[in-house]
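In this view, the complex is presented without one of its protein chains, the others remaining in place.
Chain naming follows the written order as A and B, and within any one chain the residues start at number 1.
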Amino acid sequence: MAGFNTKVPVTFDKIQKSFGHVRVLEELNLLVEPGEFLVLLGASGSGKTTALRILSGLETASAGRVLIGERDVTEILPKYRDISMVFQSYALYPHKTVAENIGFPLKVRKVPAAEAESQIREVAAQVQLAELLHRYPRELSGGQRQRVALARAIIRRPSVFLMDEPLSNLDAKLRGHMRAELKHMQQALGITTIYVTHDQIEAMTLAHRVAILERGVLQQLATPAEIYNNPANLFVAQFIGSPPMNVVQGSLEGNRFTTAGASIESPVAGRSDKVILGFRPEDCSIVADGNGAIKGRIYTTELIGDHTLVTVETEQDKLTVKAPKDFAGKQGDATGIALSKDHLYIFDAASGQRLR
Amino acid sequence: MSTASEIDGRPGYVPAGSSQSESWGEWIDRHSRTYFIAPAVVLILLFAIFPTFYSIVFALSRVKFTPSGLTFRFVWFQNFVKQFTGTEQAHFLGKLTGMSAAGWVFGLAVAAVTLWWLIRSIRKTTWVGMIGRTISAAAAIGIALLLGATLLSLNPWGTMLTTLFYVVVGCIIQFIIGTGLAFLCSQPITGKSFFRVIFFIPLMITPLGVGYAFKMIFDITKGPFQPFWEFIGLRDWAWSADVWAARWFVVLGDSWQWIPFIFICMLAALENVPKDHVEAAQVDGASSIQIFREIIWPQIVPVAVTVILIRMIEAFKIVDLPNIMTGGGPGIATESMSLHSFYLWRANDYGQSAAVAYLLLILTVVVCASFFNYVVYNQFRKARA
Partner (left out) sequence: MSQASYRFDKAKRSLMERLFEAPGIGRMSPAAKIVAYALLLFWSAFVLFPIYWVIITSFKTAQAVNQGPFFIPFVDFQPTLDAWRTQFTADPYCDLYAVGRQLVLLFHNSIAFLLSPVVSIQPMEPQICKVYLAYTNSFVISFASTIVCMVVGSMAAYALARIQYRPRFGNILVFVLLALAAILATTFAGVHWFYTAAVALALFFLLARTIGKHFRGRLRNGDILFWIISQRILPPVVVVIPVYMMFQAIGLIDTHIALILVYAVANLPIVVWLMHDFFANLPIELEESAQLDGATRFGIFWEIVLPLTRPGLAATTLLTLILSWNEYLFAVFLSTAKAQTMPIMVAAKNAGEKGILWWEMCAIIVVMIIPVILMAILLQRFIAKGVLLGAIKG
């Protein structure tokens, strides 16, 4: 058994996976640092779960290798990989009590009852379940079930933790709470963790690094701040951020980006007929008609709370701008949008790659 | 990739745990794929597949007893031919002399419709499907002509039609009554579970016991209905001497036993229909008959056809009831094919016994497979779409 505090790296080496003719993963290369909290982020159907299942051994890769630590585990049965996994549905055994659920991994390893008992108590206390040990899963709330699943995963002190959307069945408030708990626990245990989610807030708050997956291709692997500030391509740029980044189609000539009715100074120089300009709603502002780089009419306004989202209709697009909460513009008013040059991104329209 | 070698050099790391030498338990676990399924496969091969092939040898031979055991003489398909043409024809197919005009009309009409269906389906299916349809069509035409030559020409039936009678008529009656009872029991009435237990009981009684009980109850002179028979002036009537009465009594006994099966399956299906569908219809003011026809029935059809299929498969094997209630009589009027084979075995004619058993197998497979392909499968396709 790997020791409790042994931090272990995980490597996906040219992993491919197809189900019949459907290619789900195309040459996935990924190195997870020892003790890292890595979040796999992607839209539904992008292959996140498949990647996780290949690592756990529940699915076999069509090609490529998986390494846990320095061992090639591609051909090794799941139970010898020393990983534990928290499923989205928690996979608690309905006919076993909380204590029996938590203790199951010890039971199959034939740990003596007395020792198992004390470990169960210890772990249960860690996740604040000590009072509930004799209940059945159906008698627990969603958050409590989630903690049972966590406890069952950590009682074995595995080398690697896998979590497949563990919070998606909880309500928003509880999710925020559990997120903090998870982050704390991962920090404390220092176990390499791979966490799958399609929720960008979870990804940004939890991760040391985020890996963004789309159609089985790794789009970017970087820290949350880097992903936000320096998206590698249009997909990542639009995927991260809420509301999503505004995009405007146009052409680039020298230092100027030109689109219908506007010409904007670009952060990069080049020559291309088809490029896309991107800017985040929070990086621009509403200004009086006639000012600003882009002009249009107010399409609608939505008061969110601490700010107002203003949708502006231009000749070809609808753009979103984050405005102060006391914004007073009316639907139909002519208006302008001011951009900040440092926060503009230019992408190649054909490939989606960022031009730098 | 270079990542792998980067890791290899990393010091102080103990690989993920596993014992290196395989223990006994692990060896067993590794072979669990085999030992989970092997016993079932071996048992079926030994006691179902192997005997089925062995049975072919019996069916193709004349079997004689000698002091040293059985001796087989290979006679090709003589045992089968005998059932269709020679001495045994009347027993298996029925008396085929003098087919009436009605018989011809019926037989040829069914043949025409079937052929039309077959020709029309040429474009729609693959050649495998076409072979299957041809077999089904041939069986349908054969059965129709046989019905024309016996039933419609007032000739006695053979065991094949009797078996089909038990299957078709029995299934229809049992399905209608069983479903009706299930529908009643799914209504908001008190004492549901009481009726459920009561209605379930006949299924648990040995078919033999059912046979004798019905024989006793329908005894004209000593049975409980004696006053009734006397009242309607049937004191000296013997239903066991009347071809149709005897057949219907066998069906009655069979239905008494098997309606519970349809009942519990259909009840389960009915209770599985989502409550909100029914409630929505109730709010719209539909009567319970309308609700059944419009909402519930479409949802339980797949279950219904499956239940009928299961019942059909079991009904083809009917042997205990006619054996006990009528002994196959009067004459051979109530003799099913299983019973026919059983009597041949008792007469030590193993070859013919096996041949009749094989014919039963073929008939069962053709009828059940046709029913599955054209009814059950379609329903499931519809349900999924």
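We adopt the following convention: a contact is a pair of C-beta atoms (placed from the backbone, for glycine too) under 8 Å apart; a residue touches a chain by one contact, two chains touch by 3 or more.
Note that the structure is a prediction, hence the values are computed from the model and not measured.
Contact with the undisplayed chain is limited, among A:Ser56, A:Gln146 or A:Asn233, to A:Ser56.
When the whole complex is considered, the residue among B:Val250, B:Ala269, B:Ile296 or B:Ile332 that touches the unshown chain is B:Ala269.
When the missing chain is restored to the complex, the residue among B:Phe47, B:Phe65 or B:Phe84 that touches it is B:Phe47. One chain of the complex is left out; on subunit B, the residues touching it are 25-26, 28-29, 32-33, 35-37, 39-41, 43-58, 61, 70, 72, 74, 180-181, 184-185, 187-189, 193, 195-210, 212-214, 216-217, 221-227, 256, 264-265, 267-269, 271-272, 279, 282-283, 288, 302-303, 306-307, 313, 316-317, 319-320, 324, 337-338, 341-342, 345, 350, 353-354, 356-358, 360-361, 364-365, 368, 380.
Residues touching the missing chain, restricted to subunit A, are 56-58, 78-79, 81, 83-85, 87, 89, 91, 93-95, 104-105, 108-109, 152, 156 (touch as defined at the top).
Here, only the chains that are shown with their structure count from here on.
Annotation: 56 Å between the Cα-based centres of subunit A and subunit B.
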